[in-house]
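With one protein chain withheld, the remaining protein chains of the complex are depicted in position.
And now, chain A:
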């Protein structure tokens, strides 16, 4: 395992490589495939944090927890709520901020505030030819040249090894409340989530746990949270069974959704399906176990090892195989899109040495 400690060393390592490299952040997601390990853990540390400008810049190998702790100390947060999947995936290691970017890791708040890619404002990376490159910057609004920040976010290490990332952060809400409904059918529960998200009350989480409970989250200043909780109490003709207002209980509730803890330690394949929310009930009717987030737009499914969930879904959208093997990790793309993606990989990684084969 190579562990460069500077960007220059990273560039040298990639430039000198003659065979495939497996890029590793915290190693919470062990990716299939052979190749020499290249760890980003040496590229660690927060280099700039300006709470008054809502910006933080850190080395890609910085532990996610370190970034979150620094923000917490100033009453701020990474708005996209990246998860920690080691429990679900049965791995060890400490997730890194660069790994979260490489996977565009985004939790429940995505439905309202946006994904990792929406808050990532700049990055530096080394491409497959060993060139040190940058895109974006450290300011919130930037349309100077093409937005490669978005392209690199969620490229799983196939376009370049990210060395540094810059984010827009947000104030951490002072109060949180979660309204909880006892589960009905998936269609009824979708209706609750939809009405909540179509309300003007700034819902920042709309999920259906594996136990069937529907969770609707509001966050903000105390008076506002109390007001909005009261307004949201009755949805789709059903009253919330209770409202959770305790801070640590709320943290736990949403951590379970974010990290999909309900499927941790359960054998089988885990799929992550992204669809139009109204298509959720048809998918959740498939005879597997499901957990729903993003108001119906994200479905986590636990199937038996031999099941190809993709073959059972007809709705537009896509499924990623998060755990399990024997099927492609990523949803096959239509030919013209696959051709563009392959073309881009060939430009960014002309020798095909960065996580080759991972995305196609």
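Everything that follows uses one rule, which is that a residue touches a chain if its C-beta (ideal position, glycine included) is under 8 Å from a C-beta of that chain, and two chains touch if they have at least 3 such contacts; residues count from 1.
In this section, contacts and distances are computed from a predicted model.
Participant: Looking only at the UniProt record of the hidden chain, which name from "Branched-chain amino acid transport system permease protein", "VWFA domain-containing protein", "FAD-binding protein" or "succinate dehydrogenase" is the right one?
Facilitator: "FAD-binding protein"
Participant: Have a look at A:144, A:266 or A:306 and name the one touching the chain we're not showing.
Facilitator: A:144
Participant: Which is it among A:59, A:154 or A:324 that touches the chain not included here?
Facilitator: A:154
Participant: Using the touch definition up top, pick the residue from A:8, A:198 or A:285 that touches the left-out chain.
Facilitator: A:198
Participant: Taking the full complex into account, what residues of chain A touch the chain not shown?
Facilitator: Residues touching the hidden chain, for chain A, are 50-55, 74-75, 104, 106, 110-111, 114-115, 117-118, 127, 131-135, 137-151, 153-155, 158-159, 170-172, 174, 194, 197-200, 202, 220-221, 223-224, 227, 274-278, 294, 297-298, 316-318, 320, 330-331, 333-334, 336-338, 340-341, 343-345, 347-348, 359-360.
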